[in-house]
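All protein chains but one are shown in place.
Labels A and B are assigned to the chains in the order they are written; within every chain, residues are numbered from 1.
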Amino acid sequence: MKNIITIVIRLTVSCLLAATVMGICFIFTSGAKKHNEHVQEQRVMYELLGFKAGAEIPSSMALHEVYRYVVTAGGKQTIAYVVPQGGGKEGSLFVSINLDGTMAAQKELPLSEAQALDAKARLAAVTAAAEPGATVIFADQTIVVTKDGKRIAYILGGKFQGFKTFVNVMLAVDPAFTILGLDVLEHEEDPGLGAEIDQDYFKNQFKGKPFEALKNIDVLKAPIPDDYLQALNGKVGEEDVQKFREQYKDKAVYALTGATISTRAVADGVKGIVTKFAYRINVLDKILKEQQLTVSF
Amino acid sequence: MMKSKFIFSLVVALFAALLSPLAAQAGDLVVDQRFVDKKEIAVTFAGPVDKAVAGNAANYRVFEEADPDIFLELAKATVADDGKSVVLTFASPLNAVKTHVVEVKGLGGADKTVFSVSKSYLGYLFGILISALLINNFVFTKYLGLCVFFGTSKKKSTAKGMGVVFTIVMVVSALMSWFFFNFILTPYNLNFLQIVVFIGLVSLTVQAVDTILRKVNPILFNSFGVYLVLVIANCVIIAVPLILANNNYNVFETFMLALGAGGGFLLALYLMSSVSERLQLAKIPPTFKGLPIAFIVAGQFAMAFLGFSGLQLF
Partner (left out) sequence: MANDKTPMQLIARGVLSENPIFRLALSMCPAVGISTTVMNGIMLGIAVLFVQVFSSVTISIFKNLIHPRIRIPTYTLTIATWVTVIDLVLAAYLPEAYAKMGIFVKLIVAFAIITMRLEMFACKEGVKDSFWDGLGMGIGFMVGMMVIGMVRELLGSGAILGYDVLGFKPLLFFILPSAGFFVVGLMMAFFNWIELYYKRSKGVQ
């Protein structure tokens, strides 16, 4: 009996000690983790826009977040957007659009752009603005990049099925939906084969692809020509890179050796993300114009 | 909030698993709906329908459940001669992983008929099992549990015993871990304690199986008991809870993953032990005796298993 009590006491003490160590470590690292994730995300975003690490970002450039929600109420679905308000006003706008692209409702939300970054606060505000009893599901977010008040790019994120599991990407497109850059954030493809999708020479193939070419994008099972490969790896001058980009912009994407399915998955995934976004932003712009709503972008 | 979501998913899973042939019907009109080809959806009706309505592509609105505002472009709708079924052909390939919603206008006198098309949930569950068993075999494609794998794959009888004990412990501990993860770790934001909790649960399961087996079936314990100790110091057993925590699996999916992982380990052990028994008769260069040749054999198995990768059954 005495034995059991000592065992229990010692085990409890060691558990408490372990819990203290882990707890302290968690408290110290959780803040740094969030901060580093944010920094990383910013870095990827600016790199997609063409600002290498350390490059100066012009102060006239601004990023505006647009959030999309799917609202279901009584068997009827609408798409709701939360957009930052323009015209010098603080706060956000809630714009709800019917499935056929007509206006459903709009409201002003008491959320500043900084407050809207918090997912919980945003969801609460959207739920309050929507019809009572509606289910609100967060769909995605897009960043509109402006320079001197003019749109210069959109940054989109997305997740799609790869060869093994999901591939998570971030891409930047210009206002005409030509791809400015692609980055693979997460994937679990086979090393040496499908994992090459995160290599520069693969990602750069998408750079400069116009929307029309992207809509009918195809995958070519052939080795990349040597001179093009050099250009994709950034081993030639900027002018030559541009020349190659121009030459290959309407052509199919070269498949990775031994990973045609991964290549096709990325090509189709990127195409899906951009075409869906292009449709949505056009609808949103039309509605904003019709209703004469001013937004910050 | 979290809890209700999980209970909801559990209920949905139950319904889907039990009623999958009956579920997702719109009235009594639509009997069956499924993806056929990459670009096609086939719909079967209870009785003949108006061919002019069902054959008109403009009467259909099809979208993915998550993107209700984006309608998929329909190339044509072909009605069968008896008017009982229709094949919808789309302009571009469908993403069959996602649930598709089909709305038909004016069918059978109704204003609007809505039904959804998705892959059968049972098929999906079976897919998880096959994936853990073959495609993502824990030994040959994830390289886990190698110490025990090379240690106990000398004889077929040992391999079988080890594999069975492993599978049992894995299923029990995975289900317990799922429960802890979803109802304690996630709601209270304690995810950083994953490792400690999961390894504790595994040890607990091993101890419990040990005690129960000793009391209930001493003969079985005598033949299998020795392997139980080896289970704790093994990465396969702790990898299963970690993977399910990453993927947000529900309880059925967890069960299938654990079963597949255990079965895959059993399969790997059995294959390897069959070869090992033969190897004992073979003339092996002295430098390769023992572990080196076992590694080379395992490498060949791994290459063979690479052939399963990308396999899609359902």
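Basically, a contact is a pair of C-beta atoms (placed from the backbone, for glycine too) under 8 Å apart; a residue touches a chain by one contact, two chains touch by 3 or more.
Given the structure is predicted, the values throughout are model-derived calculations rather than measurements.
When the full complex is taken into account, the listed residue touching the unshown chain is B:145, out of B:68, B:108, B:127 or B:145.
Looking at B:47, B:187 or B:292, the residue that reaches the missing chain in the full complex is B:292.
Summarising the interface, chain A meets the missing chain with residues 3, 6-7, 10-11, 14-15, 18, 21-22, 25-26, 29-30, 32-33, 36-37, 40, 186, 188, 190-193, 257.
In the full complex, chain B contacts the hidden chain through residues 140-147, 150, 192-196, 199-200, 203, 232-235, 237-239, 242-243, 246, 286-289, 291-296, 298-299, 302-303, 305-306.
By our rule, only the chains that are shown with their structure count from here on.
Spacing of chain A relative to chain B, judged by their CA centroids, is 28 angstrom. Only residues 18, 22, 26, 70, 77, 79, 97, 99, 101, 139, 161, 163-164, 190, 261, 268, 272, 276, 279-280, 283 of chain A touch chain B when the two sit together in their complex.
Chain B meets chain A in the complex at residues 66-70, 93, 95, 97, 136, 192-193, 196, 306, 309-310.
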